[in-house]
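Would you mind keeping the following structure in view while I ask a few things?
Other chains dropped; remaining ones untouched in position.
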Amino acid sequence: MRPDPEAKLAALGLTLPTPPKPVAAYIPCRRSGSLLFVSGQIPMKDGTLMAQGAVPGKVSPEVAKQCARQCVLNALAVAKAELGSLATIKQVVRLGVFVCSEPGFHGQPQVANGASELLVEVFGDAGRHARAAVGSIDLPLGAPVEVEFLFEVE
Amino acid sequence: MRPDPEAKLAALGLTLPTPPKPVAAYIPCRRSGSLLFVSGQIPMKDGTLMAQGAVPGKVSPEVAKQCARQCVLNALAVAKAELGSLATIKQVVRLGVFVCSEPGFHGQPQVANGASELLVEVFGDAGRHARAAVGSIDLPLGAPVEVEFLFEVE
């Protein structure tokens, strides 16, 4: 039996933040059929960015990995606001992970694992997903990481 | 009742360009079921790029925002050529926005709003969408912006 993702979050001592409000013409997520596309999330926590700048000079890979994990919490908050319950997520389909990188930094996958591993902790095998992790010269607000999500929902 | 997107374009004084021809092995769009994926569009207008280079040094954020708007017109031209009528677009699902950025430029969302806002002007609430906006070190032909689109169609 599939783990209850919200119980799992609680067992991990994690609480979902208040979902971000739409800040522009775009919205936090859009559903099409059984696919839920969640907009690119940056590591906002309690109203501020957890870290700012490129990896590894200004932000260490380990901190960036924690930032990727925070992006998941923000995305799950968006999904829960849309769906009512995270239990309606059948599987995580795809992640697009952008890591603000200095030239010569090749560790985007290790940073992205912060997001991927938390999804597996929360959803079990249904949390495994396809992924593209790439470097970016700069990201909104100077975020070290941005992650977008595609979920399959009931 | 949903606004007629082509009437709305006309009311805005906007005309769709001639859709770009396939220039390589890839094509301007591909449909799979109710999803229409439109290839990354750059701000070509009357056969030339509206601007060239990175934001904000060579291209100002305001000009880049206008470029993002032009990418929408180019994408709608592609969609109309494929679908016959833009009225068959049920909703805009997702945008991927790449902004050619100098290090230290964090304003990708403001640039991307040029695309997002025009879609809402044309399609109303159905034009709202999920979005990832990121910086890119360089883009095809030196474009300041590239935008790819996912539409849900009838």
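In order of appearance the chains are A and B, and numbering begins at 1 in each one.
Here, a contact is a pair of C-beta atoms (placed from the backbone, for glycine too) under 8 Å apart; a residue touches a chain by one contact, two chains touch by 3 or more.
In this text the structure is predicted, and so the values were computed from the model without any measurement.
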Report task. Of the identical chains, 2 are shown; go ahead and state how many the full complex includes. Result -> 3
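Throughout what follows, only the chains that are shown with their structure count from here on.
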Query raised in the report: If you average the CA atoms of chain A and of chain B, how far apart do the two points sit, in angstrom?
Result: 25
Report summary line: Counting only contacts in the complex, chain A reaches chain B at residues 22-30, 32-33, 37-40, 54, 96, 98, 100, 136-142, 146, 148
Report task. Could you pull out which chain B residues touch chain A in their complex? Result -> 33-35, 91-96, 101-109, 112-113, 116-117, 119-120, 127-137, 150, 152
